[in-house]
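Every protein chain but one is kept in place in this view of the complex.
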Amino acid sequence: MSTDRAFWKDRRFRMLALAAAAAAFLLAVTVLGSVWHDAALETDFSRKNLAPCLKYPFGTDWMGRDMFARTVAGLSLSIRLGILTACVSAAIAFVLGLSAAVMGRFADGAVTMMIDLVMGIPHILLLVLISYACGKGFKGVVIGVSLTHWASLARLIRGEVLQLKASPYVKIAEKLGKGKLYIAFRHMAPNLFPQFITGLILLFPHAILHEASVTFLGFGLSPEQPAIGVILSESMNHLAMGRWWLALFPGLFLVASVLLFHYIGQTVCRLIDPGSVHE
Amino acid sequence: MNIGITDRNTDIVDRNADIANRDADIVDKSKGVENDVLKVEHLSVSFTQYGRGLRRRTLHAVEDLNLSVRAGEIVAVAGSSGSGKSLLAHAVMGILPYNANMDGTVYYDGEILTKERAKRLRGREIVLVPQSVSYLDPLMKIGPQVTKGKNDAATREKSRRVLAGYGLSEDVEEKYPFQLSGGMIRRVLIATAVMETPKLVIADEPTPGLHPEAAKRVMGHFREIADTGAGVLLITHDLELALSAADRITVLYGGRTVGEAAAADFLCEEKLEHPYMKALCRSMPKNWNWDGYKLCDSGEILEYMRKEYGR
Partner (left out) sequence: MKLEAKNVSFRYTEGGRLVLDHVDFTVEEGERVGVTAPSGFGKTTLLKILAGYEKPLEGEALLDGRPVSEYRGYCPVQMIGQHPELSVNPRRKLKTVLDEGDWSGDFGERQRIESGLGILDEWKERYPVEVSGGELQRFCIARALGTRTKILLADEITTMLDLVTQGQIWGFLLGETMRRGLGLVVVSHSRELLEKVCHRIVEVDRKQEKNDG
């Protein structure tokens, strides 16, 4: 009993437990959604336009599709897409950020210019352009989101590496005759790792939200896919007829999963990089 | 050799008992004394700190610290970094960070100094001469910073007089902080502090980065403040500087009081009671003497202190 109480008193443990619960929830949605992919597409006109009830907690739409299954499936698709694009983005960020910092002035100038370029154009605009140019659909969204989200993390990594290069302990290591590889792995990696992981996790919610937005605008996934963006844009036609459930629940779920990812990212940041937060 | 060490250890234990007795004496006597400007009893400050991952520890930064400052006196608190000296200043001023727990009592002018009372008095009767130059607003001229924005003739007249007293000419008022040297900035900070004729001045590391001559001059100014009847609490890591200016020295180690002595006692090791203070005395560069192996004999004092004081 007393150990239980101590466990809950410790803010760190509480944070970790909440983050684990959030991760479990998101994982469950992802798995369940991919299993329910077919159920989400099943039409049954005998049950169309039902308001939320016990059997269909999120109601049904004008083709009699179960909105709960559709929401979970859509969210699952968004999360999987988000994770894929965030990872690609992070990889681009790592390579570009690192080369900017270590490959001399020309590389630094080029990468910095690209960062400024990408960050100077509104995300969603650039995303629409790239996605459209790549022929929309799954391919368009993946390329679009991946190519627009690396900039801020690349800038972070570049700054961090430049700072590390100038830090006294790296300069001392150079004078002690340590090679570039030793410095990169022993001195830089332990400092970069937490920043990179945190940055990667915090990319997820952005990527998810932007995938949903571009699909909502009609430049993303095709209408047959049970994506959150598709669900929301279709619901617009039916909102005026009082079918509020078509937009409310999918929208809430999208916001919730974005917030949960954000919370997980912050928790991880506090756990692996305590120096940045004093609490 | 072994016998020698055992001897010294029993010696240390005996002296500890002596010190404990003497401390009890001091507490008894001072109850009747009314002119303690500041009295700190059994002060403890602890923090909860988080490390990487799930590591957590409670850090007892200050433990059972006792100290008093009388009117007209400079009391120096000397200790290395991490001995809790800055926290002492913050505890008295009531400006500890939010995650700190404080225990013990602080008396100011014979009455308990609560957080609310400290808030009322700070900046007027109790002033802090801060450690860092960054306490000055970089975008504001010196003059208004010293007068705290008051623009009436009396205040300006006073600020001119105070600044002149510290050897700062009139044109300094028209300058910005970055145009002044380190020594001048310290003097501006002191001038700002004494504008309100305080009763208690707390100086937190007022001299780092200063040339010994400039530091001595700053110390001289604290003596002048004390001579006007205020109590000065001087917090510093530089024991030698403290000795040159203070009446009494309280030595801290690991957040605890090791002992208290008159500044003059440090001239002669025999007058000091605690072995750590003896070692400090022996370790001053002026007492160094190269014997082919070492400059001074501090024995196993650091090992002993680590064991006794837990860090």
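By letter and in written order, the chains are A and B; residue numbering begins at 1 in each of them.
Throughout what follows, a residue touches a chain if its C-beta (ideal position, glycine included) is under 8 Å from a C-beta of that chain, and two chains touch if they have at least 3 such contacts.
Source: prediction; values computed, not measured.
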Touch assignment to the omitted chain, from A:Gly120, A:Pro190 or A:Gly242, lands on A:Pro190
Chain not shown: contacting residue from A:Leu16, A:Met63, A:Ala173 or A:Ile197
A:Ala173
Option from B:Thr58, B:Thr114, B:Ser181 or B:Thr228 whose C-beta touches the chain left out:
B:Ser181
Pick out the residues on subunit B that sit against the missing chain.
79-82, 181-184, 209-214, 237, 239-240, 276, 279-280, 282-286, 288, 290, 293-296, 298, 301-302, 311
Missing-chain contacts mapped onto subunit A:
167-169, 171-173, 175-178, 186-187, 190-191, 275
